[in-house]
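I'd like to ask some things about the structure below.
What you see is the complex with one protein chain gone and the rest in place.
Per-chain numbering from 1; labels A, B and C assigned in written order.
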Amino acid sequence: MPKRWMPYSLLTFCLAGLVILPYFIETYTLFVFYTLFLYISLAQSWNLLGGYSGLISLGHAAFFGLGAYATALTAKYLGFHFLSAALIGGMAAAIFSVAMAIPTFRLHGIYFAIGTIVIAEAVRLWMINWDVAGGPLGIHFPADCGTSLKGFYYVMMAIAGLATALPTVILKTKLGFGLRAIRDNEASAENMGVNIFRAKLSVFAISAFVAGITGGIHAVKMSTIEPSSIFEATWSLSTINMVIIGGIGTISGPIFGAAFFTCLAELLADYYTYQLLLTGIILVLIMRFVPTGIWGWLRKTRSVKRLGRVLFA
Amino acid sequence: MLLELEHITKNFGALTAVSDLSFSISAGEVMGIMGPNGSGKTTLLNLIMGVFSPDRGEIHFNGTKISRLSTHVISCRGIGRTFQIPQPFHQMTVLENLMVGMLYGKGHRSPKSTRNESLAIIERVGLTGRIDTEAAQLGLLDLKRLELARALSLAPRLLLLDEIAAGLVPSEFAVLKQLILELKNQGYTILIIEHILSLIFDVSDRILVLNFGQRVAEGPPEAISNDPKVQRVYLGSKDKNDTLTSQQATSPTAGKTEREVLLDLKRVNAGYGDFQALFDVSFDVRKGEIKALIGVNGAGKTTLIRIINRQLPIISGEILFRGRSIVQAQPHQVVNLGITQCIEGRKLFPELTVLENLELGAYCWRARQRRRGTLERVYNLFPALKDRSNQIAGTLSGGEQQMVAVGRALMSLPDFIMFDEISLGLAPRVIDALYEAIIRINQEEGTTVLLVEQNVHRSLAVADRASIIERGRIALSGTAEQLNEDEQVKKVYFGF
Amino acid sequence: MSLFTFTAGAVNGLLLGGLYAITALGFSMVFGVMRLVNIPHGEILVLGAFLSYFISPALGFDPLLTIVLVAPILFFIGYLIQRWLLNPVMGKGIEPVLLTAFALSSIAHSLFILFWSVNTRTITTRYSDQGLKLAGLNVALMYLIAFCLSVVGLLGIHLFITRTYLGKAIRAAAQDPETARVMGINVKSIYALTYAIAAGIAALGGTLIGMIYSFSPASGLPWLLKGLVIVVLGGMGSIVGTLLGGVILGVAEELGAAAFGIGYRDIIGLLIFLLVLYIRPTGLFGRSSA
Partner (left out) sequence: MSIRVRTNYLVIAACFYLTLSFALAVSVECAETPKEIKIGTSILLTGKGAAFGPYMKWGYSTPIDDINKSGGLYLSKYGKKLPVNLIVYDDESRPEKAAQNIERLILKDKVCALLSPAGPPTVIPTGIIAEREKIPMVAALCPIRAFLSAGKQWNYVWDVFFDELEMTEQQFLLMDTVESNRKVALFTNNDPDGVVMGNFWSKNAQKFKYEVVYHAKFPVMTTEFSDLIRRAQEGQAEIMIGQCYVPEAIALWRQMRVLGYKPKAAFFEKGGEPAEWWKANGQAAQGTCVTGYWHPSLGYPGAKDLRQRFEKETGLPYSQHIADTYAICQILLDAIRRAGSLDPKEINGAISETNKTFVVGPVKFKRGGPDGNTCGLSSVVLQWQNGETQIVYPKKLATAGFICPLP
């Protein structure tokens, strides 16, 4: 078999494996994988911002939460099917992101980060006070949302796949070139005629859209949402942790990070506090010694390349 | 007329970078702009590119007004600009770097369609071998080539080249010069800013000389190179400093040259990233003398200072102070050894008062206890500062600020003090005052002085010995008298 | 809203403003001197409250007196944090330092839970629930004490920063680290010192929070956000600005809550924040150079 087909066949093999997996493993593992996919989608969508366009946003929870709310509202009051509702959720998040861009894009670096986290917090507080969305009680769906855990597994897997494919596709387009240019050197990019605001805005919206859909599906899966948890800053932070731990600005990094995170969360499920502690320590160490993240670092070290060569030779 | 500037003025706070400047370039013409540091050349480019918008005046490009448009629009109109320090997209390959310009500047839709054109440009600038190399991997010459290629990828009607030859070794320099000449022959309209005058003189049809953001002279190269006004801008005026030379004569120059070596640089190489600024520089300063280091900017003067007080690591070589190596020292430790610099552009703490600025000069423990006394000495050196001592430094005039900077340097009780371009952008009278101060420092305190200057005559007048640095190399060394024959110096400066 | 509630709200807000200012001061200093968003600031405050809570009864001191003990402890901890954890990751772009800061805050949070459980505590004293009448309206004695102490604290730091040699060095390092280094100032240790001082001040802020409100391991975040708002209102590193910012926030919260309902109390602060950032990305009284 020619070398260059190797990765693709391997990929298809993995996908096939994931597709048939539910028929071999027990439901809880299915649940774990669902969570993994959820994390992957979030991490990939954030990586679009932080990794490919240098927008360090701490407000991802807002997109996730708004997606969830829009989905819940449309599904409950307009009786949409949960998939179409989730799509609407994604759009809602995207629209919000555009609104959010207006004040925050004037800010740079650290100020942008602050601006986004503050907006996310504001949205959370607003939702708690907004009675239409059930205020602090949030929204409960009818429990039978038309699909089983298996269903959610496949849906979330599809989204994760989409989220992973997106950067790969985008990077090959005009927008992708613009983004990479901006990330490398904003002033220089502008000199090459890149309209920075527009480029950033589009990627912001795309990322928000993915996060929104993810939130929507998760809401349906939870079959009940409640502002103080769905908008929790933890969503933003753990997402970023995953990307950073995995390797910012790479395609596999977020997957790696998400897997790492899921395993950690499962192993320490009974000791949440220790989990918090450990994640913190790991993050400090990574920032100190391998700022490119575990995957980014592995990629540099020869060993993996050699391993790759061994496997594909 | 392709590009027209009408009465452009740009102020940054107090200082005027460009004042009421007008000129125009017609299609197919190559125009050179020269002038000493801080004469507003780069600001001019930024004004054209819309990085800043002018306070007064308008810029027209090819018939339409472009001032107050945003940069990306202007570049799409067909102005390609290269940066003094190359600014490629480091994590993208050479080809991808160009594709950005093709897609956005030239308005292609899909990356694929741009490939062939990009390859054509790459070939033209001679990067063919490096198509898939990441920009971060390129050497300086290739970076300069890439910089050109990126500008060309916008299919520009006008090229703005900002000190494109800076930091190149002669061989590379020749290549680049050739490249620019080719572009010229292909009929590109070019606006070129250069310090390396041999380049600018050979390439341009017309040269505009700026100083303090104003036109000093304009005309064909030959006229410019013989224009006394221009020479004064670069070499400084001779007539001004009789007073100083007389003082110089009285000072016991004799014997100073035999004194022991205080600072000794041995074959030092240094640079920023892949930009090597110093090549095998060997250089010494003897105890109690005034040594001048002369050179156009971009020659590596400031770099030399930065490596002496350890702000910049060296690639190879040795730095000895009082015979001991200081290569391992940290900047804040160097001060304790008795080395101080008076930083180029003053660099006062703008929101602190004059007094606070001076006091901070005496931060290092050695100087701190005796700071009262030192302060008195500084005050009678610059009486002007005494009654301004509680004024916020940022609000002082340029000359006063420079005085504070000198005073601040003295506060650390240095044995060896480096003055970096202290006459920069100051009126002659102020400069006189500063130079007198320097002489007093040297004679009364016995402090060893390294004087870094563009202003040849002034510095040679006060110095005991001098070295001339050219493109990172020591070109000439000797006593001030030896160097004082203009021809040699002129050669270094004007390259003929 | 009746005139009474209005004036009462305004006065309350003013007094609270003092407290807000002192809680935000450390954050503001760190931000002003090293452009570092000190995410763990909230946790440092909470730590201060915890320490006073435990030390005060143990030694039979008045909680306000224990500050004398707590401040050095926090000072020391703060110094170590900056020296060993933050300094090494500074100047490498925003992610490393920002995320390290985040990690530190979550580490602190989880340690609090492990040591002291999540339960909510308050520092009580004889006078902590006294009230007194000022011109016909009831004011909490503690609010008044807090206000005075805060102003004193702010004044103290102001004098330190402007009068002492070290203070000047700190300001110098804030304005131009590179030049400061040339002057022989060891900028890294100045940073560590600044952080330590910031942490030390948090002892005062934290104790006051513990005495006026209740605190738990989780109560760091709201105070961090308040700090953010105040810094952006008052300009980073400017002490007068911090006091002003604190008072503005305090009054705005009180009156806003009175006008739109207490549910919107915190949102008001955040909206002001966004507005200011939108109009003037460096804060109202802040340097435009930064």
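Definition applied: a contact is a pair of C-beta atoms (placed from the backbone, for glycine too) under 8 Å apart; a residue touches a chain by one contact, two chains touch by 3 or more.
Just so it is clear, the model here is predicted, and its values are computed rather than measured.
Here is the thing to keep in mind: the chain we left out touches A, C in the whole complex.
When you scan A:Leu11, A:Val98, A:Val169 or A:Ala187 for touch with the missing chain, the hit is A:Leu11. One of A:Ile230, A:Ile244 or A:Leu283 touches the chain omitted from the figure, and that residue is A:Ile230. Considering C:Ala21, C:Val70, C:Leu85 or C:Met142, the position touching the chain not shown turns out to be C:Met142 (whole complex).
What subunit C contributes to its contact with the hidden chain is residues 2, 4-5, 8-9, 12, 16, 113, 117-122, 124, 128-131, 138, 140-142, 213-214, 216, 218, 222, 253-254, 257-258, 261-263, 265. Residue-level contact of subunit A with the missing chain is found at 4, 6-8, 10-11, 13-14, 17-18, 21, 25-33, 36, 125, 128-129, 135-138, 140, 142-144, 149, 222-224, 226, 228-230, 232, 250-252, 255-256, 259, 262-263, 266, 269-270, 272-273, 295, 298-299, 304-305, 307-309, 311-312.
FYI, only the chains that are shown with their structure count from here on.
Chain contacts in this assembly form a complete graph, since each chain touches every other chain. The chain with its Cα centre farthest from the Cα centre of subunit A is B.
Inter-chain centre distance (subunit A to subunit C, centres taken as mean C-alpha positions): 33 Å. With each centre defined as the average position of its C-alpha atoms, the distance from subunit A to subunit B rounds to 47 Å. Within the complex, the subunit C residues that touch subunit A are 35, 37, 85, 88-89, 92, 94-100, 102-104, 106-107, 109-111, 113-114, 221, 225, 228, 232, 261, 263-264, 266-267, 270-271, 273-274, 277-278, 281. Residues 50, 56, 103, 106-111, 113-115, 118-119, 121-122, 125-126, 128-129, 233, 237, 240-241, 244, 248, 273-274, 276-277, 279-281, 283-284, 287-288, 291 of subunit A are the ones touching subunit C in the complex. In the complex of the two chains, the subunit B residues touching subunit A come out as 49, 51, 70-72, 75-76, 81, 83, 87-92, 96, 99-101, 103-106, 108-111, 150, 153-154.
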